[in-house]
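Everything on this sheet refers to the single structure shown next.
With one protein chain held back, the other chains of the complex are shown just where they sit.
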Amino acid sequence: MQTGTGSRRRFFWEITAVVATIYATIEIPLGLVFPATRTTSVLVAELMLTAVFVADLLYRYRKAKANGPEARTRYLKGWVWVDGLASIPFGALIATPLRVLRLLRLLRLVKLIRVSSTVNRLKSVQIVNPSVVRMAVLMFWILLTAHFVAVGWIALDAVDRTLPARSQYLQAIYWTSTTLTTIGYGDLVPVTASQTIYTIFIQILGAGLYGFVIGNIASLIANIDVAKTQFREKLERINTFLRYRSIPADLQRRVNDYYEYLWNSRRGHEEANILDELPLSLRTKIAYHINSEIIEKVPIFQGAGEQLIRDVILNLQATVFLPDDYVVRKGETGREMYFISRGSVRVVSGDEQTVYATLTDGQFFGEIALLLATERTATIRANDYCDIYRLDQDTFNRIIERYPDFAEHIREHAEQRRQEMGL
Amino acid sequence: MQTGTGSRRRFFWEITAVVATIYATIEIPLGLVFPATRTTSVLVAELMLTAVFVADLLYRYRKAKANGPEARTRYLKGWVWVDGLASIPFGALIATPLRVLRLLRLLRLVKLIRVSSTVNRLKSVQIVNPSVVRMAVLMFWILLTAHFVAVGWIALDAVDRTLPARSQYLQAIYWTSTTLTTIGYGDLVPVTASQTIYTIFIQILGAGLYGFVIGNIASLIANIDVAKTQFREKLERINTFLRYRSIPADLQRRVNDYYEYLWNSRRGHEEANILDELPLSLRTKIAYHINSEIIEKVPIFQGAGEQLIRDVILNLQATVFLPDDYVVRKGETGREMYFISRGSVRVVSGDEQTVYATLTDGQFFGEIALLLATERTATIRANDYCDIYRLDQDTFNRIIERYPDFAEHIREHAEQRRQEMGL
Amino acid sequence: MQTGTGSRRRFFWEITAVVATIYATIEIPLGLVFPATRTTSVLVAELMLTAVFVADLLYRYRKAKANGPEARTRYLKGWVWVDGLASIPFGALIATPLRVLRLLRLLRLVKLIRVSSTVNRLKSVQIVNPSVVRMAVLMFWILLTAHFVAVGWIALDAVDRTLPARSQYLQAIYWTSTTLTTIGYGDLVPVTASQTIYTIFIQILGAGLYGFVIGNIASLIANIDVAKTQFREKLERINTFLRYRSIPADLQRRVNDYYEYLWNSRRGHEEANILDELPLSLRTKIAYHINSEIIEKVPIFQGAGEQLIRDVILNLQATVFLPDDYVVRKGETGREMYFISRGSVRVVSGDEQTVYATLTDGQFFGEIALLLATERTATIRANDYCDIYRLDQDTFNRIIERYPDFAEHIREHAEQRRQEMGL
Partner (left out) sequence: MQTGTGSRRRFFWEITAVVATIYATIEIPLGLVFPATRTTSVLVAELMLTAVFVADLLYRYRKAKANGPEARTRYLKGWVWVDGLASIPFGALIATPLRVLRLLRLLRLVKLIRVSSTVNRLKSVQIVNPSVVRMAVLMFWILLTAHFVAVGWIALDAVDRTLPARSQYLQAIYWTSTTLTTIGYGDLVPVTASQTIYTIFIQILGAGLYGFVIGNIASLIANIDVAKTQFREKLERINTFLRYRSIPADLQRRVNDYYEYLWNSRRGHEEANILDELPLSLRTKIAYHINSEIIEKVPIFQGAGEQLIRDVILNLQATVFLPDDYVVRKGETGREMYFISRGSVRVVSGDEQTVYATLTDGQFFGEIALLLATERTATIRANDYCDIYRLDQDTFNRIIERYPDFAEHIREHAEQRRQEMGL
């Protein structure tokens, strides 16, 4: 999205053209039904409109030309007609007694098509919620439509034409609003045949529009908070299953607690899935940031090279342990080492009678069995919910091999801890 | 979700503040349109409101302070204005003849923003169906909106101001309800220009609100019974396929019966998928519970260690057999052994003339071929729908290896059965 | 779904009870607002109702008892109150001048809860489109609601009470319909305060109900023709991609033709996916049926054992070739043999100058290179869209090994064909 000065200037110009077009769209129909009251203002407006539209014509022609002769030809065969037609000052015909001639002014409204193409451009540039953009655009078109409908109602003399223009318009727009919203008070109803036919069309239009609005709102709502909805759906599916299998209430509660933890601690995201589709460089940077706490806290990483750290963090696998879960059991063959990201664990003897130590955020364990290829020397259980990163043997060995200094570092650390625990 | 006494007290306080706010929201606008009738009640209410709001201001300040100096500063720069503004007893101005001054009371309604934030907090704490919460909150805002709309209608003198206040309000709320629901009887319609403009806005608001309600209901409905809908969709897809391929009606019926069995026996869940994403400890516990019947019934598990049982049940694969399906055929090489969870099978000779035995819930078979590496010694067919768990050779061997006692146990059992059947 | 005589009788009884309940639901409120006109009919109806409800009470008690003492206790603590209350002939109070006493008759309507539970049972038994069931049930409740609303309108004396009862009811139901559908003609509007309050509630109810109906219809529509919608979505995604990458129109058309063929020939289903989740026995039977044509047409399968055929068809992989696609090219190493299910191919020389043969439905090719481990001896191209089943080398070898007779059979066939083609 290069937003240099040129593109910003272009943007402001397009907005100007859009505003002028909208003004024309509102003013011109009014000028048709209230010719007498508007002559003075119309002349000025007509002048300015013509100026803007001619400028727009030139601007677009130049832009097309800048894009090569092909684009120029394409412009001259297509859009030039729209831009040209809108530039003719039909307003000069305002005083003509022939209604048909005055209707020619409506031709300038072809410029509205341009509004639509500007909006579409904006939509494709920014990746905002398309439903929201669609709602805003829809609202704009509905208000414009209501204006036209009201003017049509006046044109059919369905309001008291002896009232001041403002009151006539108010009455017409009130009738329009009452009809398009399907409320239909019925205090203003068609009298002549042409009014009746007009009303029938507007009613059908109104019902369709209203349905369209509701459909858009429904689609908008369906897209709100997708993440939470999906998470809740998953949870509900599991709960149905648990209830169906009559799993004890206590166990059901543990499952729900687990999911609540998942939601509160990571909005139910599987980190791995989220990051998977990013390119390697971004993935590394994000993983680096997320795990920066570990890297800062784990002493063995102090002074380790950037390359090593990158290798390690991209290979960590996030796991959650529940309170009292066994992380490792004494006597099992160890195939992983662990880094605690959040939570605390207790290191206990095989019979769980003696607590050797409590490890918390930024500490690691399980490296002894990996390094010395022995069985686990102690049992380790979670104290509370723990976010723990695992590093499996293969990666560990690969890293040890590539970074012998680091291996030595860990080995010393392991030896020291072993002695501390008196094992 | 720690709900200690402190958090419960906090909860009750917030509810009190919310109730006071809602009262203010209803009372203050009424006080504006019916000043005469309300002077006595307003004074008491004003006092109590001021008390509650000042208390709330202090409470929130203390809470912010307790969260550290940073939170305190943030509070003093932001929310304090809202809480402070709401605490000023503008009600003292009730008797003032200047309407503008009386309008100042409306400023206290800024406190409504607080309601919204309390509700949001509740939403994020509990994982309930967000659509339901959204509907309830929406209903609350709609009723509040209706109240404001009705008061506005009275303020524009659109009702007979000579009636008693209660009747005026009833008439106004009746008009509001008629309009917001898009029913529009038309017995009460705007007369003056300002009433007409007001009506137009309310009509557009009403149509939008109504569309929003419908959209929410549609979204709510779409989320009901997702499991069943998905199951039915799958079934329909299969039936389309079967019909398209003109599979005989008899076979189609069998497929449908199978799916009905699946639905009735397990709500269409694939156990494996459901449990897959739970952490190991929960998965084990649930699997243990689900299979506890088998474990209790299968004699060879009696007295087996917990560790062994855990190893076995996590490796069982659930399969469904239809009535008369072949589970094993005599002469085939056996690669699995089977535990019957529900249903019964018959052990027959190769020519299916002789029925050796019938096995039911909790019995197992197929272990002979696995242990002795021979061909299947008999054919086994399902009598009715059977939920059978399979244990494949690899897992079986791994378990046999790790638990030699257990292997011996099974071997004896197999030998004994073979003799019983006279094979 | 066992539907023995017992269950059918039970079904009819439940239907009888439901019909009686619905009758009571309609009759009892009418009896309240038109007491005078109904005394004779009410007595008979009351008697019959009481009879049916008492019978239902006994029937349900017996059923609960049959389900064991636990179910009996549960019944005696719960539903018995509903069934009992509904059985009391409050109709005897019809002549009482105290309105409050007459309102007691409404208590019998608690029986309606039973209707709901019967319907729910039906829903869970049959796997029909739950949206359709929901719509029907919804329609039923709406009509019932409309009845109650109309009776309430009469009770508030909002209709001309001097008219005959039938006209009063018609007028009331007309008002209800006008209001609940949000049409609101406004020819009948509330006059008294109580009528106004009643109308407000009904309007809100009506708007909610209407929204609920629309939501249900939307959900129903979303579930129609899911297969086609998904297929079309996929196609659109591909077309977007093709257009975006400016793939030549000719190639785009080929892709679309291919998808149209897929839709017309198999409704876009991937056979493999559809069948994958069926149990083996059903899968085999369906695959057998689908491929029965091939099995009947391919001469080498004539006289082959059932077991062999089963082995082959479960290992066939369906592929589609487009007109002029190369199926095999001369000189390539062959790793598959092919069976033509639908369409025709031409066997041509390497330079594609000579056409050796044309093969169609039920013929096979590619076996020579597989058997003799040589290169492809000819090029084969599709003449039109071809559904061709592939059998890969591994499966082929396994089958050859297990069924030596069959191998011999194919070998002869291959030799013969080779000679015919003069290769």
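A, B and C label the chains in the order they appear, each numbered from 1.
Note that a residue touches a chain if its C-beta (ideal position, glycine included) is under 8 Å from a C-beta of that chain, and two chains touch if they have at least 3 such contacts.
Everything quoted here is computed from the prediction, not taken from an experiment.
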Inquiry  = By the document's own contact criterion, which visible chains does the hidden chain reach in the full complex?
reply    = A, B, C
Note = Answer key for C:17, C:30, C:52 or C:213 versus the chain not shown reads C:213
Residue of A:197, A:355 or A:373 touching the missing chain in the full complex = A:197
Contact with the hidden chain (one of A:47, A:282 or A:355) = A:282
Key: Residue touching the undisplayed chain, where the options are C:43, C:109, C:137 or C:170   = C:170
Interface with the unshown chain - residue positions in subunit C = 167, 170-171, 173-174, 177-178, 180-187, 210, 213-214, 217-222, 225, 228-229, 231-233, 235-238, 240-242, 244-245, 247-248, 251, 254-256, 258-260, 263, 319-322, 325-326
Key: For subunit A, the residues touching the chain missing from this view   = 1, 127, 129-131, 179, 182-186, 189-190, 193, 196-197, 199-200, 203-204, 206-208, 210-212, 214-216, 218-219, 222-223, 226-227, 266-267, 269, 271, 274, 278-282, 285-286, 289-290
Ask   = In the complete complex, which positions of subunit B touch the hidden chain?
value = 182-186, 214, 218
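Please note the rule applied: only the chains that are shown with their structure count from here on.
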Message = If over half the contact pairs have to be identical by residue number, which pair among A-B or A-C is the repeat of B-C?
response = A-B
Query = Over half of the interface residue numbers used by both subunit A and subunit B, so same, or under half, so different?
reply = different
Remark   = Flagged in subunit B as touching 2+ other chains are 182-186, 210, 214, 218-219, 222
